[in-house]
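Report on the structure given below.
All protein chains but one are shown in place.
Each chain gets a letter, A and B, in the order it is written, and its residues are counted from 1.
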Amino acid sequence: MSSSSVEYHKKELPSKVRTIGTTLFAAGLIIVALGYVTDPVRSAYNNIVGLTFLISVGVGSLFLLALEYVAGAVWSTPFRRVTEFLAANIYIIPLLAIPLLLNVNTVFHWTHPESADKTMINKAPYLNVTFFIVRVVVFWLLWLGFYYFISRNSVKQDTSHDQSLSKLNIKLSTIFIPIFAITISFAAIDWLMSLSPKWFSTIFGVYYFSGTVLAALAAGTIFIVLLNEKGYFVKGLSSDHYYSLGALLFAFTNFWAYIAFSQYLLIWYANLPEETIWFIARWQGSWKFISIGLVFVHFVIPYFGLLSQPSKMNPKRLLAMSGWLLFAHYYDLYWMTMPNYGKDGVVLGWIELGFPLLIAGLIMLVFNFKAKSQNLVPIGDPKLKRGIDFRL
Amino acid sequence: MSTVDLTQELSVIEGKPPLRELDDLISKPIDAKASKKFYIALTISGSMLSLLVIGLGLTFYYGIGMWGNNIPVGWAFDITNFVFWVGIGHAGTLISAILFLLRQKWRTGIARFAEGMTIFAVMTAGLFPLIHVGRPWLAAYLFPYPNQHSIWVNFDSPLLWDVFAVSTYFIVSLIFWYVGLIPDFATLRERTNHKIKKITYSIFGLGWRFSNKHWQHYEMVYLILAGFATPLVLSVHTIVSFDFAVSILPGWHATIFPPYFVAGAVFSGFAMVQNVLIIVRKVFNYEHIITLDTLEKMNKIMLLTGSMVGYAYAMEFFIAWYSGLPIERFTFINRAFGPYAWAYWIMISCNVISPQLFWSRKIRRTIPVMFVIAIFVNIGMWFERFVIIVSSLSRDFLPSSWHLFVPTYTDFMILIGSFGFFFTWLLLFAKALPVVSMAEVKATVTGSQPSHGGH
Partner (left out) sequence: MSGKILYSYTGIFDTPDQIIHAAEKAVEEGYTKYDVNTPYPVHGMDKAMKLKPSKLGYFALVFGLSGTLSALLTIWWMSAINYPIVIGGKPLFSFPAYVPIMFEVTVLSAAIMTVVVMLFFFFKLPNNSHPLHGTVYMKKVSADKYGISIQADDPKFSESSVRKFLEGVHAAEIIPIYWDEEEINHQNKIFEPKFIVFLAAVALITSGVTYFSFNKLMYMVPFNWMMDQPKLSAQQQSPIFADGFGMRLPVAGTVARGYMLYQFTGQPDSAGKTLVNPIPVSKESLALGKTKFDIYCSPCHGYNADGASRLRGQFPNPPSLHSDKVRTWTDGRIFAVITEGQNIMPSYSSQLSVDERWAVINYIRALQRALNAKESDVQ
């Protein structure tokens, strides 16, 4: 009973994952390239949406991975590899970050010293191009380093079945979590908050964090449900596993709403001009409808979609809601970024289509690539047996 | 036990005690005559309570001019104590509701006690807004009822939201607690032969029959209540934080206040629960029910929430600088190096630095050390509220109105007395009711559930 060995025969992913991934990636790449040629400024703003989304999925997954180790969760062990594969997207962050760093002057207005007033001069020690690039690189290296070691230990365990590797990962994860909290907050300040350089909000890092976790969970859930329904996991997952995933999605939907409402209410109530500018910009012209829509897209619909107990266990509902939440997160990032570009009203056209396609393709390709070289189930993990037998 | 086998689930209750022994152990303090220690403890808390009575008497007779509050520091010890005590309550709901939803079985040993602490802490907290009214017998005006002035309360005011939040929190906690107590009342009813006790337990046990047709709904309701209590507990301290954050006072108006206050509340609450439990497990011999593992997990949560609070301090400081606004920058520099710097650094060292010791597994499992750290955390969290409230208020927008707050002896009497109030209730609770849930503990003992999961 106590032996941790579980019988597992590796099943290759169908080739269509690669085909679809390549198609999406190619289509996205063409649109993005065309966009950068025809309208570089608008494309750069879209690039920010795309980049922050990729950070959400990649780094968010690494956080979920660390969370499993630290919390000693067993229920998520059978499909931990999915989270690991998604975290591998950290590798490709530069692909989206480099075009932006080249265009840093077009999107970040604090880079123009000529427009600086006293407030901006006060901020200059933080908001300057050199320090910005240093931060971007350091954060990325930190994420990459932790991903590399945690996933290497996890893969090693497949053959060695060594419990000490788990314990090593627990240590690594414990160190990673505070680093994650700091880096993700400052990444949010750098990429999103500094777009309106005078605006500030202390909760902003937490706000981005809530969306990050939600996106990573949703992306993971899509792969987990699809793979499980096709029988890629040992013995298959029970409805209790689904329920736990659904409950987490539901919880973070609420958490996001809580953080978003707190930020809005406090700024609305105090009515200080240096703070309200951000919301006023999102209330101009047709942005108003996007702002109101955010409440429904990101909260009301997923809330009622995941409220009842059976809906959290239903694979179809989970799949639909995870897809919806990924869209919602993209919508949220779009809502945070694009009003800095289109100040009078919503900007929506073929250019906006490029990055979602590109990223969807990339995530599938990275997943496919990882799934080829590694097992889909961490067969050496000591918690695996308990994880498969997990019942609420 | 330095090596942990990850393939095995840790058992919550140490050993495999027979269920009847658990009943005996848990109901022993209720059935047995109170010991000398109990009366000594009651005397101490009772004399602290009498300080409260005197302090309140002075306040009501002479008015709240007896306190050190004076413009611009119109809020001081009263609301500091209020926020402190509401915060203490949060750990109880966290343990009973959030950890229940997360299926953390180690909570069973401590849940009942922590819930009790929630209720008493909220009662203590509720005293402060009432006495700050000055004429508490008019406090009914806080509720929107059709009164003789034919006007309504101000629904835009976060102080009114507090009235709703705290009273809802108290009522729901009480319901949650009572629902958990019903089966235990029934067990006690069956155990006792004492006539009055039997009648009392019968009344409160409502004639519970341990029927599985009931248990099914009962578990569902427990889940629903936990599901409601979880956002509720977040909302309560969120609304408490709104008392400050909706204002435009620098140092109060920060968007991070809601989650930061909630983390701080859980932090201080856990410290208080841990302090009290260390004593309880020793006095009542509950070492096997409230195990060292449980205490270690609580320490981990304190480390986590302590670091979250540290994150919020740092983020507030950073954003104050980042805003580039002179007034924001001044407020925080003043906090750290101004007249209340001593309070600020007590807060930082107690709240951020001291829990970092919990990174060491050895310290996490050494009871005297964790006891001291938890006391530090409580002190630090009290000072956190003091720093936020007093340091911001004492530096008004006009330097000519700057004024430092100096507490009076009445302030201290009420502060010490509030501890007396809380601990008196707690002692009476420990004597009168089972401080550990019998039904829940029994359900988590190894071998108490069917071995093959009933298909």
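By our rule, contacts are C-beta pairs under 8 Å (C-beta built on N, C-alpha and C of every residue); 3 or more make two chains touch, one makes a residue touch a chain.
Small disclaimer: the values here were computed from a predicted structure and weren't measured.
Engineer: With touch defined as in the header, list the contact partners of the absent chain among those displayed.
Structural biologist: Counting the whole assembly, the omitted chain is in touch with A, B.
Engineer: Out of B:F38, B:F60, B:W345 or B:F371, which touches the unshown chain?
Structural biologist: Result: among the candidates, B:F60 touches the missing chain.
Engineer: Touching the absent chain in the whole complex: find that residue among B:L206, B:A314 or B:V406.
Structural biologist: In the full complex, the listed residue that touches the missing chain is B:L206.
Engineer: Which residue from A:T19, A:T38, A:S160 or A:S308 sits in contact with the chain not drawn here?
Structural biologist: A:S308
Engineer: Over the whole complex, note the residues of subunit A touching the chain we left out.
Structural biologist: These residues touch the chain not displayed: 261, 264-265, 268-269, 271, 307-309.
Engineer: Tell me where the left-out chain touches subunit B, residue by residue.
Structural biologist: These residues of subunit B touch the chain that is not shown: 18-20, 23, 57, 60-61, 135, 137, 144, 150-152, 154-158, 160-161, 164-165, 168, 171-172, 175-176, 179, 183, 186-187, 189-191, 202-203, 206-221, 224-225, 228-229, 231-232, 235, 238-239, 242, 438-440, 442-443, 448-455.
Here, only the chains that are shown with their structure count from here on.
Engineer: Any idea how many Å lie between the Cα centroids of subunit A and subunit B?
Structural biologist: Measuring from centre to centre gives 34 Å for this pair.
Engineer: For a test of understanding, state which residues of subunit B touch subunit A in their complex under the given definition.
Structural biologist: That would be residues 5-9, 101, 103, 231, 234, 238, 242, 245-248, 253-259, 307, 311-312, 315-316, 319, 321-325, 329, 453 of subunit B.
Engineer: Can you list the subunit A residues touching subunit B in their complex?
Structural biologist: Result: residues 2-4, 72, 74, 118-123, 126, 163, 166-167, 178, 181-182, 185, 189, 198, 200-206, 247, 254, 258-259, 262-263, 265-267, 269-272, 274, 382-383, 385-386, 391-392 of subunit A touch subunit B.
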